[in-house]
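Note that one protein chain is taken out, while the other chains of the complex remain in position.
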Amino acid sequence: MKIGFIGLGRMGQAMARRLLEAKHDVGAYNRTPEKIKDLVAAGAKPLGSIEQACGYGAAVFTMLADDAALADVAEKKGGLLESLPKGGIHICSGTHGVTIIKKLTAAHAERGQVLVAAPMLGRPEVVASGQAGVVIGGPPGALVQCKPLFEAIGRRAFEAGSDPASAAAIKIANNFVLGCAMEAMGEGFSLTRKYGVAPSVFYEVMTDGLFNCSAYKIYGKIMVDESYAKVGQMAVLGLKDADLALVAGGLVGVPLPSGNVWRDRLVGAVAHGDGDKDWAVMALEQARASGLA
Amino acid sequence: MKIGFIGLGRMGQAMARRLLEAKHDVGAYNRTPEKIKDLVAAGAKPLGSIEQACGYGAAVFTMLADDAALADVAEKKGGLLESLPKGGIHICSGTHGVTIIKKLTAAHAERGQVLVAAPMLGRPEVVASGQAGVVIGGPPGALVQCKPLFEAIGRRAFEAGSDPASAAAIKIANNFVLGCAMEAMGEGFSLTRKYGVAPSVFYEVMTDGLFNCSAYKIYGKIMVDESYAKVGQMAVLGLKDADLALVAGGLVGVPLPSGNVWRDRLVGAVAHGDGDKDWAVMALEQARASGLA
Amino acid sequence: MKIGFIGLGRMGQAMARRLLEAKHDVGAYNRTPEKIKDLVAAGAKPLGSIEQACGYGAAVFTMLADDAALADVAEKKGGLLESLPKGGIHICSGTHGVTIIKKLTAAHAERGQVLVAAPMLGRPEVVASGQAGVVIGGPPGALVQCKPLFEAIGRRAFEAGSDPASAAAIKIANNFVLGCAMEAMGEGFSLTRKYGVAPSVFYEVMTDGLFNCSAYKIYGKIMVDESYAKVGQMAVLGLKDADLALVAGGLVGVPLPSGNVWRDRLVGAVAHGDGDKDWAVMALEQARASGLA
Partner (left out) sequence: MKIGFIGLGRMGQAMARRLLEAKHDVGAYNRTPEKIKDLVAAGAKPLGSIEQACGYGAAVFTMLADDAALADVAEKKGGLLESLPKGGIHICSGTHGVTIIKKLTAAHAERGQVLVAAPMLGRPEVVASGQAGVVIGGPPGALVQCKPLFEAIGRRAFEAGSDPASAAAIKIANNFVLGCAMEAMGEGFSLTRKYGVAPSVFYEVMTDGLFNCSAYKIYGKIMVDESYAKVGQMAVLGLKDADLALVAGGLVGVPLPSGNVWRDRLVGAVAHGDGDKDWAVMALEQARASGLA
């Protein structure tokens, strides 16, 4: 397929490469063009504007850092809403709030355009290896049309339903379950430390048994090693994810008390100057709250 | 080795069978003797009192339901403290609070006896299959002496340290991390449901990716199926576990905010009449709090 | 003094009347002019636009329902930012978030205008009786200049400092302390009810002793009478206040765990269909969570 791609940071590039490898024709637009030289060398066609990306093929991806960037790209003069042709599909990857997804769904519909939400599950290196999942939500026809793209990008596509907000909610909730798992793990480390247990021992108990999965292995390891300076996702961005979850819950009447705990620990971590550390630093913040750090 | 065994409910029997299969000589005492007929048929020697169990071999296991039962067996006339010979080892399996373990450690020490805490990780059927883990804490010499027993019972022994309370804390913290994971999962199900997502879809997303482990697969499945009537662990016993964790935290200055959330959901479940359901029923209680049930 | 006034709902009218009674010259602009007939009869001069209100005197009040309304009035074409003369003072009453107040402070400053935040403490009827307080924050010179206005409106002005956001934060925090007090009271009612205590008895104990103040007397009474249908402030607006507090805390690194509890109870009340009831309905929501309703 011929598709445009807007937003080629680490995640966007990993996705675009997968598309190129599957012989799709990718027109790439990035605000800072020098960053996509390698991608162009790999076969992507460099584009000069959002408008060009919108007209390049039947669909255009966006993979943007946050809701503000998405709103800007969509709503500004010459942006997506203005530039996407009637019937054009906007495939919105990235982790976004349900509010902007709902707003964008309506705005596209008004113009005869279609929104598909397709947030990625997995970090850029997982995407690059073809092992990532993708959650997709949007009108059934558009999902069918875009199927080859999702097959190219990831190992498995999870169908959320016809409402793009459903896909956004799943992504938010998956991050939520992760953040809460990390927070609970951090509490468990503080608790056992106070009873003289080395973190590595508690880590072994958890990950050998009930929690033999990457959520606990990856983040538990960071907590054991206290390697918070090697940043996967920054605490301030974890806080953004927590806010997305709590806002999503508030809008539909779902109290998320575990989410509050998760958010508070990140708020505290930021207050103590750890906002730019890996978000597993919530275990350090928990240790602080326990008089251990 | 020759050992006594007190408390032969489902878990105790599974452990005793493992010991018998490994050719250890097991003297078994249960308050209601008729329940251990099968075990006796399998080679265990039936005993008539705690006193006999204490004198049967170099060590005596207890596998009791809760702290009250343990206190009773230990402290009553003719109980463990009175009956265990000098140098005798009390191997205390079961999930117990740090307070009683600390108290018992001191009480045994006063009498020249030794306490080893050895809580099991895994349900009775996992123990029966030889796949369970065991956490062990106690004086190094006693741990070495009992090593053949732990090798017989489980797949892996995790050494917590020389203080039995460390082993108790690990077991409590592992349950804690599980309870909090279940609570967060339940919140995630309510959140995604309100955005039109079928629980089975969110379950797939979680367990295909970050949470591809038994904690999420087993309990997430119960939540998807709402099969709370088929009880693994009752909600009221989950609540007991939550209390063990919060008490353990309070004693050493560790706030456990995720644990509060876990406990509150179970308190609510009990208030709504679900105390005898499987403790995964906290997902139903979360649904109630979200106006979904 | 000669002043403009924008936003004459119940609270705005009460304030404007106080200003008129103190012989200030008030030019009033309301989006729906018919609503201010009585005020005009009382001496206010009706104005046809925001622009006219901005040019009417040395200062212009806004008393608007929420941040969206304030943003609209300030930023739209012909709005406050465009229309207020250099040196003009915008006195922003109403309960607003710290983000918009900070943004507005900067936007006014860029244009040589001055922002004073002056949120009211007390309901419209208290303002009407002259017994309300007002929190004021802004450049010292502007505060001095506006002093006669604050003296006319309220019984007491609390000086928050030279940053308007300080005044906004005080108002938000005062609401926060109130919301948390109400939530705790609601929990106390559920707890005592389960031990057979009539709510009126627990109410007497509280308000006769430590809590002999309007926060507990007014809202505790509503809880005892379950008169949630007679609405002072709607639960959905209480939820807005909770969000203002949590956002304000998140921005500066202050976890507000009591605020989470408050917010969750309101989220739950809305989920159960009580969003348009008085926000004291959180006691009913607590009762629900306790299996009492």
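In this document, chain identifiers A, B and C correspond to the written order of the chains, with residue numbering beginning at 1 in each.
The working rule: contacts are C-beta pairs under 8 Å (C-beta built on N, C-alpha and C of every residue); 3 or more make two chains touch, one makes a residue touch a chain.
Only a predicted model underlies this, so the values are computations on that prediction, with no experimental measurement involved.
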{"item": "Contacts of the hidden chain among displayed chains", "value": "A, B, C"}
{"item": "Candidates C:Pro33, C:Pro124, C:Pro148 or C:Gly161 - the one touching the absent chain", "value": "C:Gly161"}
{"item": "Candidates B:Gly57, B:Pro164, B:Gly220 or B:Gly249 - the one touching the absent chain", "value": "B:Gly249"}
{"item": "Residues in chain A touching the chain absent from view", "value": "257, 268, 271-273, 289-291"}
{"item": "Hidden partner interface residues of chain B, rising order", "value": "239, 243, 246, 249-250, 252-257, 260, 263-265, 267-268, 270-272"}
{"item": "Hidden partner interface residues of chain C, rising order", "value": "98, 121-122, 133, 135, 156, 158-161, 163, 165-166, 168-170, 172-174, 176-178, 180-181, 183-185, 187-188, 190-192, 194-197, 201-202, 204-206, 208-216, 245, 248-249, 252-261, 264-265, 289-291"}
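As a working rule, only the chains that are shown with their structure count from here on.
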{"item": "Dominant chain pairing [most C-beta pairs in contact]", "value": "A-B"}
{"item": "Chain nearest the overall Cα centroid", "value": "A"}
{"item": "Chain located farthest away, centre of chain C as origin (C-alpha)", "value": "B"}
{"item": "Separation of mean Cα positions, chain B and chain A [Å, integer]", "value": "37"}
{"item": "Chain B and chain C: spacing of chain centres that average the CA atoms, whole Å", "value": "52"}
{"item": "Shared interface positions of chain C, touching two or more other chains", "value": "257, 268, 271-272"}
